[in-house]
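The full complex has more chains than appear here; those shown keep their coordinates.
Lettered A and B in written order, each chain numbered from 1.
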Amino acid sequence: MVKITLSIAKQLIEAAEYKAKTLGVSQVISIVDEGGNLVALTRMDGAWLASIDIAQNKAWTAVSLQMPTSALAKIALPTGELFGINTTNQGRVVVLGGGIPLRQNGNVVGAVGVSGSTIINDVKVAKAAVQAFEHLYGFNVQPFPHQAYYY
Amino acid sequence: MVKITLSIAKQLIEAAEYKAKTLGVSQVISIVDEGGNLVALTRMDGAWLASIDIAQNKAWTAVSLQMPTSALAKIALPTGELFGINTTNQGRVVVLGGGIPLRQNGNVVGAVGVSGSTIINDVKVAKAAVQAFEHLYGFNVQPFPHQAYYY
């Protein structure tokens, strides 16, 4: 199983930063490994300070629940199946889109977390990192297997 | 870029206190700098103890998300784009109106946070501090650029 090395993390961040620049937004971009532990983080100039925490915890959440955080946005709503999930784990669970697992052969090997703009932009920038990862390690035919379960 | 010195902070607090007195309310008023760090705080006699924390975190939130906290009140609702934002950052993100960034040429250089009464009054008192800041450093033509974006 591929390990998310610093070298890989830097490449993914570079791809994400490039995407953010083309969108004209300033993001915090973080990469965590299989254990949910931070490998690398960059805060683009002008990005929100609050995003330093959020970007890291989006990535942690994506690894820890093995699904993109955008999937949580709906099921964490009142009456949703996971309502209240975001107050567990000392508040580390983030239910805002922008955290996406990195998968190899279906296994979660790490995640990217992006924060700093609208959720639509955060997801776009996170996906740029995921695509860079897939470019390095082969297209992932089951990017978000849990989503099917929840929707 | 202007730094929020203690001298500036005291003037903004004075303006906010004056406004609070004309409204007949007791507030906690706090000023943070560009990095979200506290510069000065006053608790008016009779103000809520809970407001000590809330006022500081409203100011921190306004700096850290570069928008007034009143903008968060709507988008943090269930089904809102930022639902769940207030459980990030160890609970420092406050989605109650009363935190407003201080801007110079569009750049966030600090914020005021006010708590202790109705949100309407909190916002009025915070705005008095912002107006005092603009009086010192020139009218800000784009006071809340993110608001337009989100509404």
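Here is the rule we go by: a contact is a pair of C-beta atoms (placed from the backbone, for glycine too) under 8 Å apart; a residue touches a chain by one contact, two chains touch by 3 or more.
Predicted model only: the values in this text are computed from it and were never measured.
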In total, how many chains does the complex have, if 2 are shown? 4
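Everything that follows uses one rule, which is that only the chains that are shown with their structure count from here on.
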Using only the C-alpha atoms, find the rotation that maps subunit A onto subunit B and quote its angle between 0 and 180 degrees, to the nearest 5. 90
Centroid spacing, where centroids are CA-atom means, of subunit A and subunit B in whole angstrom: 30
In their complex, what parts of subunit B are in touch with subunit A? 35-36, 61, 63-66, 78-79, 81-85, 87-93, 149
Looking at the complex, which residues from subunit A come into contact with subunit B? 48-50, 53-54, 57, 73, 76-78, 86-87, 90-91, 93-96, 118-119
